[in-house]
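The complex appears here without one of its protein chains, the remainder shown in place.
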């Protein structure tokens, strides 16, 4: 595979209403590793198995939601080329200097038609995955909390789904893995898109509320770990949304719950591997309930209404 | 990710000593789906979840082993470009006409320095994954036998490991995910290489026996399915080599056993996702035992000596 | 352990509204083995791993619910002794002759204070567990549907919970493993009782609706099989009540769903082993939600209202 271009979700900056309480939550309940604070007070975290310096940044704010979403690209040449391609497509870009985020190189920032701010970057310091790269052990013993493997994907909402979908497909090299159709049988209500072998690296849902976050998703390794995540969520009396459950869409298993600021997160496991030669899976309007929650076969009100 | 070029292991043609007995084995023990026979008598199989027409072809022969190994490429343009690149690199290529294998387009065939015959192709008929692409169910009920998800990778042996490794990296776009070093601390004894997000799509081991197969590997979804595979192997009194176990290398779980012709197969699960910006994991000579069999921490004689 | 007396739930006779449809359901969705019909038309089933001739009997009726619940006792001497003990306790008993149920010995029938009809019996033909007792295989390959290990327990409702609880503890040798208290902090709202090392062989819930069934529970071996059960339930569009989930009470994992007649069933896995020297676990009124559904921490209306 020509491995140039966008490779994976790299980091995102989340707004939280009470920074200290959120740091406690992401450290002890989510089980992320705190990676320091920067001069502006932002708190950095990584999953234990992640190699790069951080994947989640918390910023104190007076409303919840996500400031920006970033993808890592394969190298600086790809970063430059993708910026050119974005401009050629008519998207304004901005360069954020290296070091503005800890241990992170220069970032190319732009806004997509659904109103969300995205970033691309080529460099972030490899701080290690707790197991090492020379004769490593196979697991990390004594994990606490949910302790996901990595930041996996985001589901985000906005009005001009077609615009964001096209930008991701035509400029950033994504492929649509699954589509959910509106009642007209033609218009995309939601799309799940991949820049890799994952069934989704990002999902867009058509929604009048531009620039909103439905959930940030963290990967777990097994269905047994999904059960443990649900147990941990209850032990800490975290607000639960749904789960454990299987999605019809992507076939993965899931829990949805809320961080202390009301930002929804998902702990996700499984699903199938996707390749760009595969035809997309299509869900019709009347099967949407089963598509989202495979076992209950119906959407719950909270799932539909709450975004941040 | 620019998803052009080599995308995944697509098919391989295995030599078997007793075709009817092997068809029985791959149907009822391995749990593959028989996809027909061609005019020359070859038998075709796919894993239930695979979408393309077949991934394994059995050919009656008087000695075991693998005739050829094929990767699917993203499209015809990639096929043409890769053939040019191979020739520019000094590799002779041959075109096998479309239809020589059932439901398969034109193939570009070439021999790599370790003596193995490889193929690239861009087209194979999508016959469906038993669940469909429109409002699909999430699982296939009533699977019998081992019933893997897909053909996953091969481990193959030959003398000029450096030559094959370089060809795969420099021409075919692979990245080395893990390396095992010889006692000199510099020379590769074995390399695990990826053309995707998998920790390996192919592994080469340095071995005086050119053009040999160590094992073909089939993917399972969970460690519980690995246990069931081992149970099925015993129920059918299949010759077991090793397992269930974890590999240090790739961190995946495994069983090795032998088909009725003595070809070793693996049922594999898990491991980590690999991206091309990751530095390779390195194993030193004295830790090779733990690298291969993480729990016993020693290589067994059979693992080292038997290839086909 | 002195292994005399009541040993386990043995069989139950379920009323169904459409016998043929129910036979199809219990055969192909629940994955039980049909064991024949008797002269009165009743249909018999066993779980594959069960050794005795049957554990579930379906009877065509014009309303759903359970006719009777039966425990196997260790031997005929225990049957006779327990009948004497019941009579001494003031419970009227009736002898049902051997053969009235296929392959089943004489049964002692009696009604408990919550209105339910119970039976004890000492003999049922051992027809084998599909694996044999001489050099057996370890698993049964190719299981279809939910395919539980055994009939595990029942949750049943009635007004005089105290009366039934006392009868089970004082006469039949059961021990209370868990109690859920009413708002007064003293009165039992529900009790989970064991005649074995299981955390429950039967549960009684205080409810004005005498002689009602909340659910019959079937045992699964792993949380992965619970997931598969939920998938199978959706594939067949079975009415789902709740799950997959963990119970706080018993700590087991669960799914609740409904058979075609509206009888609720559970597929249950795990929990802890109970011994009679253990003190009971107590749940207070305000923690009942978490006790029943550990992850959502709230009872749903359907769970509370639907019994048959």
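Think of it as A, B and C in the order they're written, each chain with its own count starting at 1.
Just so we're on the same page, contacts are C-beta pairs under 8 Å (C-beta built on N, C-alpha and C of every residue); 3 or more make two chains touch, one makes a residue touch a chain.
These numbers were taken from a predicted model, which means no experiment stands behind them.
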Among B:53, B:143 or B:290, residue touching the chain not depicted: B:290
Residue of A:138, A:176, A:269 or A:307 in touch with the missing chain, whole complex considered: A:138
Residue touching the undisplayed chain, where the options are A:85, A:231 or A:287: A:231
Positions on chain B contacted by the hidden chain, ascending: 223-224, 227, 230-231, 233-234, 237, 240, 243-246, 253, 255, 290, 294-297
Interface with the undisplayed chain - residues on chain A: 137-139, 141-145, 222, 224, 228, 231-232, 234-235
Residues from chain C at the interface with the omitted partner, ascending: 1-8, 49, 51, 72, 74-75, 126, 133-139, 149-150, 173, 175, 195-198, 221-223, 246-248, 251, 270, 272-273, 275-284, 287, 290-291, 294
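As a convention for this text, only the chains that are shown with their structure count from here on.
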Copy pair chain A, chain C: interface residue numbering same or different (half cut): same
Superposing rotation of chain B relative to chain C, computed on C-alpha atoms, to nearest 5°: 180
Gap in Å, rounded to a whole number, between the CA centres of chain B and chain A: 31
Between chain A and chain C, centroid-to-centroid distance (C-alpha), Å: 43
Multi-chain contact sites of chain C, meaning residues that touch two or more partners: 224, 231, 234
